[in-house]
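The other protein chains are all here in position, but one chain of the complex has been omitted.
Up next, chain A:
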Amino acid sequence: MGLETKAGDLGVVTTSLEYVVNWGRTNAMWPLLFGLACCAIEMMGAQSPNYDMSRFGMEINRASPRQADLMIVAGRVSRKMAPVVRRLYDQMSEPKWVVAMGDCASCGGIFNNYAIVQGVDEIVPVDVYVAGCPPRPEALIDGIMMLHEKVKREKISGIKEQPLRLEQPLIQQVDVKKYG
């Protein structure tokens, strides 16, 4: 079943509503126009002709949160900025997704102090974290493609899937006696 399956030459396509809705949401995402720090430069680079994020259905950022459904938190969020970011998120229309771009938005990054929120997931629910300081435009586009895959798996009931967690550490314990 799917869009590829056509019934003869009648022009009839059989698919599921879930698939069509998610497909539409994936290919017409509107990012919110705001940047907080140096990651915003890379975000602008990702939308420039060199990297061209519009290949994936994101032509321009919307300056109004009411017309946007994707929030790319590009940069560190200071404690004074946190209520503003949350307010922007609250003003966005459902359904909405959040990409934490860069180390600072993901976990505080190098700014481990009183002034910076240690990860934007303390104030808004984050769907995809993009690592890098700042991430290259390819990394951001990869994160957004990952978000597209996540959106395609969404259920029509609106229940979001649980986050994926690593079951075991990436680096295994090194035997000190053996390798010195």
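Basically, a contact is a pair of C-beta atoms (placed from the backbone, for glycine too) under 8 Å apart; a residue touches a chain by one contact, two chains touch by 3 or more; residues count from 1.
In this section, contacts and distances are computed from a predicted model.
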Inquiry  = I want to check something: the complex is missing a chain, and I'd like its UniProt protein name from "Electron transfer flavoprotein subunit beta", "NADH-quinone oxidoreductase subunit C", "Branched-chain amino acid transport system permease protein LivM" or "Biotin transporter".
reply    = "NADH-quinone oxidoreductase subunit C"
Key: Candidates A:Leu36, A:Ala74 or A:Val124 - the one touching the absent chain   = A:Val124
Ask   = Which of these touches the unseen chain: A:Val21, A:Cys38 or A:Cys107?
value = A:Cys107
Note = Residue positions on chain A contacting the omitted chain are 79-80, 107-108, 112-115, 118-119, 121-125, 166, 169-171
